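One protein chain is absent from this view; the other protein chains keep their places.
Note that the chains take the letters A and B in the order they are written out, and that residue 1 is the start of every chain.
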Amino acid sequence: MSAIWQGCLRYLEAELTEQDINTFVRPLHAEESPTSLLLLAPNMVLLQQVRNRFMDRIENYVRAFAREDLSIDLRVGTQPLAPEGSPSSPPQTETRAPDFGIDLNYSDRLLPKFTFDKFVRGHSNELAYATAELVSLQAGNDDYNPYLIYGGVGLGKTHLMQAIGHAILQNQPNTSVVYLHCEQFVQSLISALQHNRIDSFKGYYRSVDVLLIDDIQFLAGKERSQDEFFHTFNALTGRQRQIVVTCDRYPKEIEGMEDRLKSRLGGGMYCAIDPPSTETRAAILLSKAEQRGIDLPNPVAWFIAEKTVGSVRELESALSRVIMQANVGGQEIDVDFARHCLRDIVPVRDRLLNADQIKSAIAAYYDVTKEDLDSQRRPQAIALPRQMAMKLLHELTQMSLASIGESFGGRDHSTVLYACQKIQKRLDENDEQTQADYRNLKRKLLG
Amino acid sequence: MSQLILPLGSNPRHTFANFCTDGNEGILDALESLPRQGGSLWLHGPQDSGKTHLLQAVCHQAKAREVSAAYLPLKQMRELGPEALDGLEQCLWICLDDVDAVLEQGDWEQRLFGLINQAMDHGASLLMAARQPAESVSVALPDLRSRLRGAVSFPLHPLDDERQSEALRRRAHSQGYDLPEDAVRYMQRHVVRGLGQLCQLLDQLEQASLSQQRRITVPFVREVLAQPPTSESRL
Partner (left out) sequence: MKFTIEQQALVDPLRKLASTAPDVASLNASVSGTDAVNAVASILIEPEKGGVRFTATDNTLRLAFHIPVEGEDLKPCTVPASTLLHICSRFSAGAEICFELEGDGKAMNVSHGRSRYKLVVVDANEFPGITSQDDEYELSLPENVLRSLLSSVRYAMAQNDMRYYLLGVLLDVGPDSVTAVATDGHRMAVAEHAVQTGVNESVQPIIPSKGVEELTKILTDQEQDLVLHLAGNHLRLELSGDRCAFHTMLVDGKYPDYRTVVPTERKLRAEVSREALIKAAERIIPVTDELTQAVILTFKDGENLEIGARNNKGDTGEEQVEMKINRDDGAEEEVKISINIKYLIDSLQALGCPDAVLAVNDGSKSMLITPSEGSSKHIIMPMKA
């Protein structure tokens, strides 16, 4: 194992909690070469966590205790399990392309799946899509610079932005396209400041041809970063270099963002992406299914589109679940099957509307009346059903403890809390009757 | 004005040495013989029965033996999405805490199933912990259910007062000091829930003891308990 990394681990062990170490740091595999320290993370999710939460500490350590000039590269990769004692073979890495300079290697990869042809169009994103295509053909044109795409999470902003990058690279492969999340911009600035490399930072960001920055709202309240971004922005647009940014709202509404930056961001072309209609959602599902080579029946797509609330990402994950379960069970996908697969999602949406159902179900299950549950009487026969009702209301609805208490004949929140703890305790103590009741009721309520 | 303290903490703190077994000494043998065996273990017991402690201790042990390991608290990782499990089969010891938290959770089951299979192919050891025995958790994927039930099962029990006190004193000892018996009793009388909270209190006492340069005694514990918890200071 790399000696530098071993030292770094010791340092991190003193700095971080045991859990962070064992969960995020220990699974990293380190390879040391004369010029660089390569850290391999098992997957992108853990990589992001390491980068966002611990990278500054790792860099601090390496710079201070090992070598000023060592570059640190964090990638997704696997180290083949070599038998002990045998020389380790070189790691198989999945390179994050393209490799921009050594010290400021913060850019993320454009994901291959985010291209124009895989983007599902609908009324809600028509304009944003068309503009994106224009931008990709006329990169740097003042009319579209910057191009700002805004809207809620999971609506395809990142997809569209990366599609612009892909299209430009396809037409002009030598263009330097940099995509990064705003947070990484901030991180690289901090790191450049710490290591007295602000000039390389400026040089790097001002030399790119196309700068794609995701979630610009992360700049809010970070004055130094805004300042640096503002200058980068001016330098790039001044030289007809294209900037594309995404934001979760219209920039004017971001609190803690300098006015001059707000006006710059709104100074080119901007388009909103609205949540897709059910029709678009169904179309998205059909397209995603097709990409995976699955023949998804129309009614199933409509069923999922209607029943899943939330972002396109959630829609996609619902689809994934149906497909995977169909693969495992070798079953044909129809509406009933989809309903079965998504049973824990679908009723979630319905149950929010109706807390009364829970009380009725419990009253029926324990053979008491709903009035008994709400009454002030406290015989044992009612205490347990009432506690169970409070527990389930707490678990299955968005109601606060106080409002749950209120709905049981004006009890206060501590009574509800006590009830929840009491039931949880019985569950934890493997009280079979309580466990059975709890399971049955949940099954009954969640379908 | 309160004095901030230097980060002298010596994590990790969960080791086999400071684990108190309650009538199930076999568990330590089973865990310590992990690397030769491969295979999978299922630890189950209510809160405060030491599941997390043992899994963390395994990771600690991994460091000493230069074996790759990962501790995966699934309940907390749920929000990161099931992709967080990808590629982890490259670790030789995989510790999955709160497995029940991701069962019947769509993609999670599928990924978990995949991870278990790949880990087995690699000859890795899997340690799983949950509140219930593997037989009584509900699993949507039949194949996953059978994998989970195939693990060697170990029940864990919460410690009684006396063993709890021993556990606390061992923990203190591993941090380089002796915890007076009467202070332990005072802590046990005034903390409602279990070893986990007692350990948290002990951490807080250690920090306060460094900051105020006082020893942990009954009056000191009383003072600290009377204050609202403060956030730990870091360099």
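Everything below uses one rule, namely that a residue touches a chain if its C-beta (ideal position, glycine included) is under 8 Å from a C-beta of that chain, and two chains touch if they have at least 3 such contacts.
Source: prediction; values computed, not measured.
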item: Touching residue (missing chain; options A:193, A:335, A:364 or A:436); value: A:193
item: Where the unshown chain meets chain B, residue by residue; value: 1-10, 175-178, 209-211, 213, 215-216, 233, 235
item: On chain A, residues whose C-beta touches the chain left out of the figure; value: 10-11, 14-15, 60-61, 63-65, 193-194, 196, 198
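Just so we're on the same page, only the chains that are shown with their structure count from here on.
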item: Of chain A, residues touching chain B in the complex; value: 1, 9, 13-19, 21-23, 26-27, 29, 41-46, 49, 76, 78-79, 81, 317-318, 320-321, 324-325, 328, 341, 344-345, 427-430, 435, 439
item: Residues of chain B touching chain A in the complex; value: 7-14, 46-47, 56, 59-60, 62-63, 66, 68-73, 77, 80-81, 83-88, 90-92, 95, 104-107, 110, 122-123, 131-132, 136, 138, 140-141, 143, 234-235
